[in-house]
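The complex appears here minus one protein chain, its other protein chains still in place.
Up next, subunit A:
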Amino acid sequence: MHAENEVHFRDAAAKALLDPQLRANFRRAMDGLITKRKAQFPDPRDLQDLRDLSTAIRSRSLLCLPELLEQLEASCARNGIKVHWAETCEQANQLILGILQAKGAKTLVKGKSMVSEEMHLNAFLESKGIEALESDLGEYIIQLDGETPSHIIMPAIHKNKDQIARQFSQKIKDAKYTEDVDELTAMARKVLRQKFLDADAGLSGVNFAVAETGTLCLVENEGNGRMSTHVPPLHIAVMGLEKVVARLEDVAPLYAILTRSATGQAVSTYFNLITGPRGAGEKDGPQEVHLVILDNGRSRIYADPQLRATLRCIRCGACMNHCPVYTRVGGHAYEAIYPGPIGKILTPQMEGVGVRHDLIHGSSLCGACGEVCPVEIPIPEILVRLRREATHDDMASTVAGKATGRTATEDWAWRLWAGVTKRPALYRVATWFATRFGKALPANAPLIKNWTQSRTKPVPARRSLSERMRAEGASHE
């Protein structure tokens, strides 16, 4: 089964590499983000201290995760927010459908939420006759084209102005063709304002949930998150179960490092703290607020002490911005909800290492992602671990699909290697042949071809080490 899946990333990446426009769009955007982030951390000591503190806060939260989730639930209940739990995406979708149907809601405006992408919520709701409209400009742009986000912070980063201009002029009623960014933005504003006004319900993600106060924190620049959560009479928030922190004070450093790492901003336009539905005497705000907490494999990841670090992620996207692979192939090549380095470790953990075997190999292991991650997730180490899990079943771990990523060729090659190295006579014969004739092997021979496509062919030494030792002795070690 894995055989048909494993080539996805390789093929999609190869295709993406042939698209100069796509490469230019990503290159420009990522270079800009790297520069802006760097400018936000002029003092290396401050940066390291802030990273250490943020890592410690996220680790602490995970250590007490079950207690914090219970506390969050109790605090939310006290504030009038209703909490729901979902083990799977299907369950979460059904829960949301139920909440919407109970209120007779037919239209939903959405703030940006990666968890709802994980759930394929829009398609699900549409199949049930409920319109789910993305209101973040980037999300709106790609929704118009029936696409998925190619970056977790900037979903439409793969498109340029001309492409968006063309698309708006075709898909928005009465729109004229313009490449002026202000005019394009104004067009979207007009359409979406009406939608906010009319919508029966709003949906948002959650950046941090505070257990002690029962507060949902939302970070954004556009105001569509505030519109979606404040204007309609019903607000539904969805979050992965790892998003909880103990106290509001914990949020301050996480927020500071999130906006700086993500887009190189010291602060976002809005930092919105939602602690309940419309209170007594309030004239606006939703009458009902619901929080859906999703597992979808997270509790399995949680059970492994090394893999648990994955759940520290605050979804800043810095790892993708700094990844040489992501920058060249773009987000869609991964064919995964979460692209880039974090996606490479998260997706196989959620879906099984065999199924997304291709992703864990789509990395140069240069270490840039681990170095830049504000909460110090050892992404390269976890990748190496998952690569092993994909081909071996000799570790006690909760990773799904262990050893299913082993290909017949690999299997054969390692068996051959083992067979030869275990027999000294055979080994000597083999190295004799390799040293004498290895050079003559054509660069496009099967197996070697994959390597030589973008690298020079390795040439074996003229004599093997043991031959030289025999000839020269080991007198001067």
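The definition used in the following text is that a contact is a pair of C-beta atoms (placed from the backbone, for glycine too) under 8 Å apart; a residue touches a chain by one contact, two chains touch by 3 or more; residues count from 1.
Operating definition for what follows: contacts and distances are computed from a predicted model.
A.B. asks: Match the chain absent from this complex view to the correct UniProt protein name in "NADH-quinone oxidoreductase subunit H", "Putative circularly permuted ATP-grasp superfamily protein", "ABC transporter permease" or "LUD domain-containing protein".
C.D. replies: "LUD domain-containing protein"
A.B. asks: Of A:160, A:404, A:435 or A:452, which one is in contact with the hidden chain?
C.D. replies: That would be A:160, which touches the missing chain.
A.B. asks: For the chain left out of this view, which of A:192, A:209 or A:291 touches it?
C.D. replies: Of these options, the touching residue for the absent chain is A:192.
A.B. asks: Looking beyond the chains shown, say which of A:107, A:169, A:221 or A:404 touches the absent one.
C.D. replies: Only one of A:107, A:169, A:221 or A:404 touches the chain omitted from view, namely A:221.
A.B. asks: Which of these touches the unseen chain: A:69, A:175, A:234 or A:291?
C.D. replies: Touches the omitted chain: A:69.
A.B. asks: Pick out the residues on subunit A that sit against the missing chain.
C.D. replies: 25, 28-29, 32, 46, 49-50, 52-53, 55-57, 59-60, 63-66, 69-70, 79, 84-87, 91, 94-95, 98, 135-138, 141, 154-157, 160-161, 164, 181-182, 184-186, 188-189, 192-193, 196-197, 212-213, 215, 221-224, 226-227, 230-231, 241, 247-249, 251-253, 255-256, 263, 265-285, 293, 295, 299-300, 302-303, 305, 308
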